[in-house]
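All protein chains of the complex are present and in place, except for one that has been dropped.
Chains here go by letter, A, B and C, matching the order in which they are written, and residues are numbered from 1 within each.
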Amino acid sequence: MQPRIQVQTTDFELSEEYQRLRDNPACGAVVTFTGLVRELVQGNLTGMTLEHYPGMTESALTDICQQAAQRWELGSITVIHRVGSLGLNDQIVFVGVAAAHRQAAFMAAEFIMDYLKTRAPFWKQEHTTAGSYWVDAKTKDQLAAARWHTSEAEG
Amino acid sequence: MQPRIQVQTTDFELSEEYQRLRDNPACGAVVTFTGLVRELVQGNLTGMTLEHYPGMTESALTDICQQAAQRWELGSITVIHRVGSLGLNDQIVFVGVAAAHRQAAFMAAEFIMDYLKTRAPFWKQEHTTAGSYWVDAKTKDQLAAARWHTSEAEG
Amino acid sequence: MLTVKLFAALRERLECASLTVDATGISRVSELKQVLAARSPKWQRELSHNDVLCAVNQQLAASDMPLQAGDEVAFFPPVTGG
Partner (left out) sequence: MLTVKLFAALRERLECASLTVDATGISRVSELKQVLAARSPKWQRELSHNDVLCAVNQQLAASDMPLQAGDEVAFFPPVTGG
């Protein structure tokens, strides 16, 4: 299975990605995740800039998808990540997984997001009315990714 | 939070449902699940009929969504389930969840599907070239739903 | 009166989607089941399956659920939607 990987400045259409994923008579389940630019709790976000490491980004995402395809029986995978300038409520990232069964589709989509958050070379800079700040990595994301190492050891 | 619940014979448009879910500046994550009529392993499925218990269906789905909203911090929930005659690759069910954080959105969507599969009064009859058969309930689905009781007891 | 509804394979095998039963002397779901089972060996057999589910007034209910006149009671096989 060849994952569809896109790193782009332009927006994407969920409906087009979904049509591509559901076009497989053996798949009974499609799970999609979309990440959006959300308001900060303080409410003073004006937008963000996403930097990445061209070349490494694509290979890191491909590697993550291949790991997912080894762990679960999947029909197809799509990962789209935007870079450059984004505004409030803009789409940042899309992960879509089609599979015969829903458990595999859910698990794979979560796994891809957890690994993407900790292993794919993207960096967010938030622009607020008080200045621009690089976003700090979250311990929560490290812990989310670490769950999958444990089940690897157990499996 | 008032969930959007639809039980209908007509098809639905994922893109419309997604637009509704993402229209919330506090939500950074939208997870969607779509269930499709998939080919049987033997490959002789021609379609299916979905029966339900009108009235109870809507209240069971509303109850499941309310339980999800009590367990996780959610922005909005949509559940659509089709009834009547469906063909191969047709959409059967849609669950969409918007939340501030991705973990809550993923967990709630999985929880709603697991509970829907074991508690909402829908019945599938598969039509094959060899005749029509009521689908048997799956132990796998009972186990999937039982996971959430355990974490309830632990929580 | 009690309204009884049947769904899916149960409705097909009993060739009945809905019927009414005199509520007199029926105080629980288990007693209603006995009254229905007395209709014929087929009803007896179909309602005795362990996996038959019951809903009272459109809420899942156990066999000891109390009933009163006017209630809607449904019997059906395990659900298979989604």
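FYI, a residue touches a chain if its C-beta (ideal position, glycine included) is under 8 Å from a C-beta of that chain, and two chains touch if they have at least 3 such contacts.
If you're wondering where the values come from, they're calculated on a predicted model, not measured in any experiment.
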Original post:
Which of the displayed chains are touched by the chain that has been omitted?
Top reply: A
Original post:
In the complete assembly, which of A:I5, A:L45 or A:I92 touches the absent chain?
Top reply: A:I92
Original post:
In terms of residues, what is the contact footprint of the unshown chain on subunit A?
Top reply: 35, 50-53, 55-56, 59-60, 81, 92-93, 113, 116-125, 134-138, 141
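In the analysis below, only the chains that are shown with their structure count from here on.
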**OP:** Grab the C-alpha centre of each chain and report whichever is closest to the global C-alpha centre.
**Re:** B
Subject >> Averaged-CA centre spacing for the pair subunit B and subunit A, given as whole angstrom >> reply: 23
Subject >> Between subunit A and subunit C, centroid-to-centroid distance (C-alpha), Å >> reply: 48
Subject >> Geometric centre distance via CA averages, subunit C-subunit B, whole Å >> reply: 26
Original post:
Where does subunit C touch two or more other chains at once, residue-wise?
Top reply: none
Original post:
Among the residues of subunit B, which are close enough to touch at least two other chains?
Top reply: 35, 113
